[in-house]
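Of the protein chains in this complex, one is absent; all others appear in place.
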Amino acid sequence: MEKKLIIIAVVIAAIVVVGGISAALLLGKESKTTGTVKYITIAPKDMKAALAGGTIDAYIAWEPYVSDSVVGNVGDVLEWSDQIMPNHPCCVVAVSPDFLNGPNGVNLTERFLKAHIEANKWMADALAHPSGANYTALVNMAVQFTSRNATVVKAALEHVKYGYEMNQDFRNALKQFTDMYIDANMTTAAKLQDRGYSSTTDFISKYVNGSLLDAARSVTPSSTILNPSNPIRLGYLLGDLHQLAQVVAQNTTAFGGTSMFQKYGLLVTNATGAPFASGGTEMSLGFAAGAVDIGYLGAPPAILNHMNSGVKALIIAQANSEGSGLVVKANSGIHNLEDLVNKTVATPGESSIQFLLLRIALDREGLDLKIKT
Amino acid sequence: MDGKEVVINITHLSKVFIRDRRRIIALDDFGLEVREGEFVCLLGPSGCGKTTVLRIVAGLEAKSGGSAKVEGKEVRDAGPDRGMVFQEFALFPWRTVRKNIEFGLEVKHVPETDRADVSKKLIEFVGLKGFEDAHPRELSGGMKQRVAIARALANDPKVLLMDEPFGSLDAQTRNLMQKELLRIWSARRKTVLFVTHSVEEAVYLADRIVVMTARPGKVREIIDVPLSRPRDRTSREFITIRSKVLGELEEEFEKARAGELSPE
Partner (left out) sequence: MRSLTKSLSKVFISNWLRLTLSAVSLTVFLTLWWLFSAYLRADWPFQGVTPSPSTADYIPYWWDVLRAVGRSFVTRPQNTGGLLMSEHILASLKRISIAFVLALLSAVPLGLLMGRSRNAEALGRPLVELFRPIPPLAWVPIFLVIFKFFWGPIAIVFLGIFFPILLNVILGARSVDPVLIDAARTLGARRGTIFGKVVFPFTTPYLMTGITVGLGIGWMCIVAAEMLGAVGGGVGYYIFAANNTSQYELMYAGMVVIGMLSVLTTGIAGLIERWLYRWMGKK
């Protein structure tokens, strides 16, 4: 009886050991390629601790998670995202077609964009005068929104470029992202046809809608609320400093008791599920489920999830560009991208803009990016 | 008695336990000597503590006072020198007949081939040939008890303690097993302490019958059974002794019942 038990235990152990070794050999083969950087997926909020604990050698994330490590002396920035790709698109404002085509949808969307424009202008002015009261007010809003201290927020704000315009570079970059996704098998050219687009250029020209933004420029303030019983349901990401414009536009205290949304006759409320944990969940739980009318999110999920499942979040304005950074452990001796070979970099996920930026940066140096095994 | 060594020596044995916050005296000043090769039956009304005596000698239960010695040594723990057979058979259901019998030898780290020799002989001896690889669930009650006896014998103990071993068998099997036990006992010359509540069984098996009093248990009377074996249950001598034992016992039954009815 006991002998049989021992035999079972040995057999189980043998299976595990043999399986483990063969798995290690099988998976290990790939890791021997020279010039390969390893990546792993972690939530940005956990990256600082992972870097400090030595679990990872570097990470790429959005603000304030970059400055968080820098201010805390845990990490140094190896490259800011504008060094990788100047003026690269990041977060956008997107609208659900159901809302846009619904009652008063175009009017409400244009008013929303007007408030977005005004918030951006106010932020640009505040950031240009760091000694002014508006700057202090902005920092306070950002501190509350991100739950980070003022030092971190101030450092982070220096690296985010806020702006709403969508120029040709912006469109070209989005087209480049889409092509990269097709190359990487994250979506397919067949899906592009399924959605009714003849090419990636055709897709971007239809999916990015600049006419609403143009019309928004001439919107004037309204003394009455247009949608008192149907508030616009707003989607955004948890503590994402890139989406600060919607925080400003909702704020009442800094603007004499009337928010910018109210100024243009809008009632805005948090969508069910907002703030979302990632752009992917905002697309699937927010836009696809019909819970979000207008949302702030990264451009990649707005594109990728649309391609793959058909859910639409038409891109109608930019929210920010740049504002991400590749952070390495302080005093780690990593001075350039080549030093990252065989090291582990954490990213927020393969469908994030940060992952794309990392790929672009490494491609340029002729380095591979592969999942850590 | 004829100079044979005293194997079990119990003096002033007492056992007190607490049940429902009440102190119950199970045994009080119980004394008994059992000599080598003797077959002694403990008989008494239920609850008189006869099983407790057996369990204390087996080392399964601690005594509250007095002394219980086996081969001159105070009993402190259970051990393979005292084999025990239980009414519930207590066979290991996951072990075959052979592996049940070899249990004690395994514990002693006896080499496998030696174990097989011992179990093979014992299986033949108790009449279980052909059932070596059967599991207890496949056996009848009588066969199970044969396995249990063989298992106790495998350790070659000096003393065999039997706690109403045939209590759950039907009458016919019971008679057969009593005969078998006597055959085994006479062949192996073990010292047997046997608990029963059946007067007939006691008279059929024992050299001496210890009639115990109702709780608190002590020795009321020790009755010799000077009949030669095999005994005839219908003979006059057998019936005479049976009546005597029964008479002694009935008084204790009455006392036990009165005790149960009284508020104490």
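All chains are identified by letter, namely A and B, in their written order; residue positions are counted from 1 within each chain.
One rule holds in what follows: a residue touches a chain if its C-beta (ideal position, glycine included) is under 8 Å from a C-beta of that chain, and two chains touch if they have at least 3 such contacts.
What you see is a predicted model, and the numbers here were worked out from it, not measured in a lab.
Contacts of the undisplayed chain with visible chains (whole complex): A, B. Note that of B:R35, B:K50, B:K63 or B:R82, the residue touching the chain absent from this view is B:R82.
Looking at A:S278, A:S321 or A:Q354, the residue that reaches the missing chain in the full complex is A:S278.
Listed residues A:L304, A:L326, A:V345 or A:A361: the one in touch with the omitted chain is A:L304. Hidden from this view is one chain, which touches chain A at 1-2, 4-5, 8, 12-13, 15-16, 19-20, 23, 26-27, 40-43, 45-46, 49-50, 53, 55, 184-187, 278, 280-281, 283-284, 288-290, 301, 304-305, 308-311, 344, 346, 349-351, 370-373.
Listed by residue number, the positions of chain B touching the unshown chain are 58-60, 77-80, 82-84, 86, 88, 90-96, 103-104, 106-108, 135-138, 151-152, 155, 161.
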